[in-house]
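Reading through the structure tokens given below for one structure.
Not every chain is included here, but those present sit where they belong.
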Amino acid sequence: MTDTPSAAPVLNALGQAVQPALSRIPSGIGALADYARQARHHIEAHAWAHIESGCDQAQALAHNRQALDRIRLLPEPLPDLSQAHTHLQLLGQAFDWPVLLAPVAYHRLAHPEGEIASVRAAMAMRTGMVVSTLSSYTLEEIAQAANAASQELGRTAPLWFQLYSQPDRQHTLSLVRRAEAAGYQALVWTVDANIKRSGYPLPPGVEAVNLRGMPQPQQTGDLMDDHILFGTPLATGAPRWSDLEWLRTHTHLPLIVKGILSPRAARQAAALGADAIVVSNHGGRVLDAAVSPIDVLADVRQAVGPQLPLLLDSGIRQGTDVLKALALGANAVLIGRPQLHSLAVAGTLGTAHMLYLLRSELELAMAQTGCAQLRQIGADLLWQPR
Amino acid sequence: MTDTPSAAPVLNALGQAVQPALSRIPSGIGALADYARQARHHIEAHAWAHIESGCDQAQALAHNRQALDRIRLLPEPLPDLSQAHTHLQLLGQAFDWPVLLAPVAYHRLAHPEGEIASVRAAMAMRTGMVVSTLSSYTLEEIAQAANAASQELGRTAPLWFQLYSQPDRQHTLSLVRRAEAAGYQALVWTVDANIKRSGYPLPPGVEAVNLRGMPQPQQTGDLMDDHILFGTPLATGAPRWSDLEWLRTHTHLPLIVKGILSPRAARQAAALGADAIVVSNHGGRVLDAAVSPIDVLADVRQAVGPQLPLLLDSGIRQGTDVLKALALGANAVLIGRPQLHSLAVAGTLGTAHMLYLLRSELELAMAQTGCAQLRQIGADLLWQPR
């Protein structure tokens, strides 16, 4: 018996029967954009719409790409690449290259092996991964799969846990303790999506397994309610800056605050003990008018000074995007939706190949701009009209 | 016998038979834009074209959205929302939230119950409404329906009357006196559409019922006339600033001037006794090259100082738009066409739901930008490129 009780065929957004994931890379896949196109055939229609959607009119989603595309690079030819590499240290941890898998909910929407397949690909490609609170396998199962893959392949990378505060602090704390126990090396506390509407009902077999037994407040949707959002537990119980202070005192793991866009909030997070910040607009899924991370990154870097590690996500799709983010002040970037695209197309193999492509592109972009190491990537690569 | 004598089926803009309004919210409606899409099926083709049109080449209509979309917001995470609310006082009147139904002509073009259905939705959602001179039910009928709904539901909101000056001042005065007698709480004098061309013939059963017996001058359209517009009663009899002085002396109701875009005109209106101003380009229906209200709002606010209430309409379609207008100096906003969309789809229920969606979006946008009350909404929310 399967998780999907219905006998009706499952259709993709094109009205075709959903194709199962392949065991090889299909021809014509040479970039992350190709995975995005191909993935549509491998994902059920509603899940596809949910994955690809931005909030409201999807303007933030579009702006994220436009803001990156607007930036032009100034190549520098003929560099000495004899010692070229992409290694970096972040929070005392060694990364082979400055890209991580962003926390993305419910990988099983894309592939039955979900986060298990993703984390194997991450370890194979020596790529850091941030596991979501809303994972569709338990955080312990994912950590175990990461360890197994690392030992099998002789390759590893840091594994972090993304944390959503729960209405009951004890529930939040239990997630922290479980992550510590499972060996996660940092906590990524997401602050930009505590209050959001979601109209997407999860399909059978996909669930926030980490949150079993932890109730989540919801809007009733009743027009005649006295309160809509303000005045309800969703608003009155939403996390505040004081929760960061509390969290800081309750774990020794590095603590990263994710979902910052304003310089003011960045300074506040640093002042309250954040070890790093992820500049992000949640992939355009939360506030449709939100500024794009790449557009505020330099301001945030200026606000927090040169030492605090900054990561960026929301819109990264190619190697030049990574370079642009680093040139504007990021230490590393995270990629979101592309994980699900490659996972849906070819499982672990797909995501490993997707990361291979992205890294190839990054190294090519560094070579073209005369950068043999990450520290050479600076604002002088960026072209500004006179 | 009905108002529509023809036996031929009534078609919508897609060439389908017009669907009657529903008694439920159809699936897939999660935003005002969804109502706009759905409404096309429920409105007769010529009425639809009239409702959706902008003047000339519809550039002002498009600019209104583009100007709003260009503005980006800078989220502030982790606010204290324990006391969050959207209440405000305007002209001494209490509003539950800073959105009003704009004066829109002829609601019966969208639904047989017209303004009666709209005003019931407004009261149900505690939303102010401005009734148009060109309503398709009489201003007295609409006021009576508002009272009945308020008593039935235990919910209410201010009701204002929009006034067009008539060629004969006695006719203008009679409208004022009727509005006062019916209990309207303010007059909104529209100054930007006194002279316009209209090629739209009203269908049977839809009429400017408030204006029965009040003649309206028209262009003859005869190519060989000695005068086209200048030199005809349309121009020589058009209202002037002196009419504002006259009007001010003839009513004790708060007097709001609607259709101001220039700082100079805003100062003039205030000097002559206007209690508030609506910054508006009439939804892009009057002058196709007119600047968008959101683009001049900050200048108008600067011109009139911090005290004079400013409202804005023309293009508001989502919660973030409301936030942007307030951040740039408005006290409240009005929505126009969306009223007719929701009314056509599901009558009172539709418009109530449309307002629920918009208010949800506004509260979410405030939460995302760290604003627990309206007074916290300021220009620091707006992102400007460095």
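Note that the chains are named A and B in the order they appear, and that numbering of residues resets to 1 at the start of each chain.
Convention: a contact is a pair of C-beta atoms (placed from the backbone, for glycine too) under 8 Å apart; a residue touches a chain by one contact, two chains touch by 3 or more.
In this text, all values refer to a predicted model and were calculated from it rather than measured experimentally.
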Full complex stoichiometry in copies [only 2 chains shown in place]: 4
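As a convention for this text, only the chains that are shown with their structure count from here on.
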Copies subunit A and subunit B - rotation angle from C-alpha fit, nearest 5 degrees: 90
Distance between the centres, which are taken as Cα means, of subunit B and subunit A, whole angstrom: 42
Subunit B - residues contacting subunit A, complex: 30-31, 33, 69, 71-82, 84-86, 124-125, 318, 320, 323-324, 352-353, 356, 359-361, 363-369, 372, 383, 385-386
Residue ranges of subunit A touching subunit B (in the complex, touch as defined): 56-57, 59, 63, 191-192, 195-197, 199, 219, 223-224, 228-231, 235-236, 238-241, 243-244, 259-262, 264-265, 281, 286-292, 295-296, 298-299
